[in-house]
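All remarks here apply to the structure that follows.
Not every chain of the complex is shown here; the ones you see sit where they belong.
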Amino acid sequence: MTTEKQVLDRIERIRRRRPVVREERITLAHGSGGKATRNLIDAIFLEAFRNPLLAPLEDGATLALGSSRAVFTTDAFVVSPLFFPGGDIGDLAVNGTVNDLAVCGARPLYLSAGFILEEGFPIGDLRRIVASMAAAAEMAGVSIVTGDTKVVQRGKADGCYVTTAGVGVVDRPATLSISAAQPGDAVIVSGPIGEHGVAIMLARGELGIEADTLSDTAPLNGLVADLLDTLPTQVRTLRDATRGGVATVLNEVATASGVTVVMDEESVPVRPEVTGVCELLGIDPLYVACEGRLVAVVDGEHAERAVDIMRSHPAGAEAAIIGWVGEDPPGLVLLRTAFGGTRIVDMLVGDPLPRIC
Amino acid sequence: MCLGIPGELVGIVEEHTDLAMVDVSGVRRRINMGLLADDDLKPGDWVLVHVGFALSKISESEAKAVMDMLHGIGQAYTDEIDALKESDIS
Amino acid sequence: MRFVDEFRDADTARALAAGISARCEPGRRYKFMEVCGGHTHTIYKHGIEDYLPEAVTLVHGPGCPVCVIPMGRVDDAIHIARQPDVIMTSFGDMMRVPGGESTFLDAKAEGADIRMVYSPLDALKIARTNPDRRVVFMAIGFETTAPSTAVTVLRAAEEGIENFSVFCNHVLIIPAIKAILDSPDLRLDGFIGPGHVSTIIGCRPYEFIARDYGQPFVVAGFEPLDILHSVHMLLGQLAEGRGEVENQYARVVPWDGNRIAMEAIGTVMRVRPHFEWRGLGFISHSALGMAEEYAAFDAERIFDIPGTRIADPKACQCGEVLKGVLKPWECKVFGTACTPETPIGTCMVSSEGACAAYYNFGRFSRERVREATRA
């Protein structure tokens, strides 16, 4: 007779297989940042574009350009609404790309911006977005050096989409990688989670819920620089916890590094309003997007030091150790619940949440 | 599906629509109070919220009674734990 | 959060766990069914089983209203949603429930206008602001949710909103429990009763369980201490040889339920002669349909519905899982062909479904997880 253990082992083997996309059409789940997104990327994009720079699926690709090392990244921003408490699509588009460069260990320098505008979009709104982008670029110390604008017929977009790409230089011999986490490392988050996603959900007005939640959108390159200046090799992995939230980032770490990540629910910073909204809607803040929160995997010996460094930067004032890295079972994220129990924290299966970035 | 969350009544029930503002951890939503017309609701009362409706008024005394009982269960363990708490200096 | 945080206290849990162990008779094994999917979710989400001794097993019952919707009803709903002037509305839980061919999410991707709502009142609001469209609310849920639908229909009638209707799939808990009690292959030692259903129906309807079947039945709250407390109470009844209905959740559940809610249901809805439950088959008097008097709001009468009947897939063992006969992992397709991404049975869809909860939260053996999470 088959035992529970045999069944569970078989499942883990199956999970490690190359995913296939069985659906015939794109659904919202493919954009959720969870499993369906990952399957789409693996089975369609990685498969077709196969090359060693894309394959590790870091937040950006590290390139040799002449004698220099650079990081190159891109993100498309389709957030709705375009303007929300704490930010707008403009600063989101700048910060998002700045952060992807920063977490790859690069000093962000140059951004491109591609706009897709819907016929009828108010030019006043475009001015606001562009001004936000300029301010965010200034704050992050980057320049928007090239761009493109397309206009589509009314009804073929949602006002304004922005795709930014970014280039940064790698000055230090960093070994940052999603697959570099090691047993004994600590997991740190730079501040309270889920605020961006909750702010967006509420800003749509459809839920009738009111709360004072602001998006956490912010550039993280300063914080990352501080961290890497002091702990250049002790920092293993950096990620900004965007679509899919902290849980998704840690699942990626666990899978890529072949380790267990153990989270301690009680030490994960979550503001009460975020908890309130999540309880009301029955969602888990671990999966809710941030746009200005860093997840860092750091050599356990230097974890306290890393938290201190973060806390002395405004973007990391509420940094906290939220877990650690173990050896077995590889590829899984486990949670010690505040209640004192334990459970798995899996990749999100396509929850059709509203568009958040 | 049967998700129900305790919230505090922070506004007056609006006559026509049966709606009142309820606060859940600093988050507010208008909730339909029509199913609790028999209860004598006032701001500060707590209700159980489900899909936009208040299903029942929460009894603070019953809640306290259960907590008291729970604290009574396994008294020995609780004593131990209290001692532990006092030694906690974090 | 008040009434929440205090019921999640780990110290109290440890004390209570000790009490539970103390109440277990050496060598005896206990099997309790939590009827409600909300309980299943809580159990996994908080890792409550870590506090239970080996001797106590929790069996996940049929109380996930999403999981029991037969595939044919989903197809019927999609059929309605595909009418060009229709806006179909439902709770987010419904989006990924598989019908015979597709899900709401698929139908939406193919062009149907399907919208998630938080409350049936939001669906009514959509009807109010889209007078040229027909807005249908796909109503699902036990007695917990039925009054909200009923009140919404009453309001629609009051306001004369003619483009609003309900595709009623509300189900009743008592016939389901009875079906399980009458199932020959089942051995249970007691029930953790559905707390939120009971805010509406009260505790009296369960009395037959104690009386006719001699089973202890504790109506329980949804915080983890509530569950542990209920287990403690069930063990207490067993130790004392009692089989009674007890109310662990008295802070929320009045013994007599909610009169107004019951009347609203009684006005707007009628008990159907029978209704198909996924995995359990047809059960008499187990669901609500719209009353004749509210035919104008009844999507089943308004739309020409195919009334699709689709047999559960052969591989699917949801019925056994829903009755607690099989553990999720014992289903042959669990975790391989049937996963939350590609659910075959509905127990794999909602996070309240036994299979999904086990897959998402508990897929590893408890010892291994406990080992791994030791700091």
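In order of appearance the chains are A, B and C, and numbering begins at 1 in each one.
FYI, contacts are C-beta pairs under 8 Å (C-beta built on N, C-alpha and C of every residue); 3 or more make two chains touch, one makes a residue touch a chain.
Keep in mind that this is a model prediction, so the values were computed, not measured.
Q: Report, per chain label, the number of copies making up the whole complex in this file.
A: Complete complex, expressed with the shown chain labels, is A x2, B x2, C x2.
Rule of thumb we're sticking to: only the chains that are shown with their structure count from here on.
Q: So what shape is it, when you link every pair of chains that touch: line, ring, star, complete or other?
A: complete
Q: Using only alpha carbons, which chain's centroid is the nearest to the whole structure's centroid?
A: The chain sitting closest to the overall C-alpha centre is C.
Q: Determine which of the two chain pairs, A-B or A-C, is joined by the larger number of C-beta pairs in contact.
A: A-C
Q: If you average the CA atoms of chain B and of chain C, how many Å lie between those two points?
A: Using C-alpha averages as centres, the distance is 22 Å.
Q: From the mean C-alpha coordinate of chain A to that of chain B, what's the distance rounded to whole Å?
A: Result: the chain centres lie 35 Å from each other.
Q: Just curious, how far off is chain C from chain A if you go by their C-alpha centres, in Å?
A: Chain centres of chain A and chain C, defined by C-alpha means, are spaced 33 Å apart.
Q: Which residues does chain A have that touch at least 2 chains other than itself?
A: 207-208, 272, 275-276, 279
Q: Provide the list of chain C residues touching at least two other chains, using ranges where the numbers run on.
A: Only 1, 4, 14, 118, 122 qualify.
Q: Touching residues of chain C toward chain B in the complex: what are they?
A: Per the stated touch rule, the residues are 1-4, 6, 11-12, 14-16, 18-19, 22, 36-38, 63-66, 91, 93, 118-122, 140-142, 144-145, 147-148, 151, 194-197, 199-200, 222, 225, 229, 232, 248, 250-254, 258-261, 264, 350, 352.
Q: Per the contact definition, I'd like the list of chain B residues that touch chain A in the complex.
A: 3, 5, 24-30, 49, 52
Q: Taking the complex as given, what residues does chain A use to touch chain C?
A: Residue list for chain A touching chain C: 4-5, 7-8, 10-11, 14, 22-23, 25-29, 35-36, 39, 206-208, 260, 262, 272, 275-276, 279, 281, 324, 326, 328-329, 332, 334-344, 346, 349-352.
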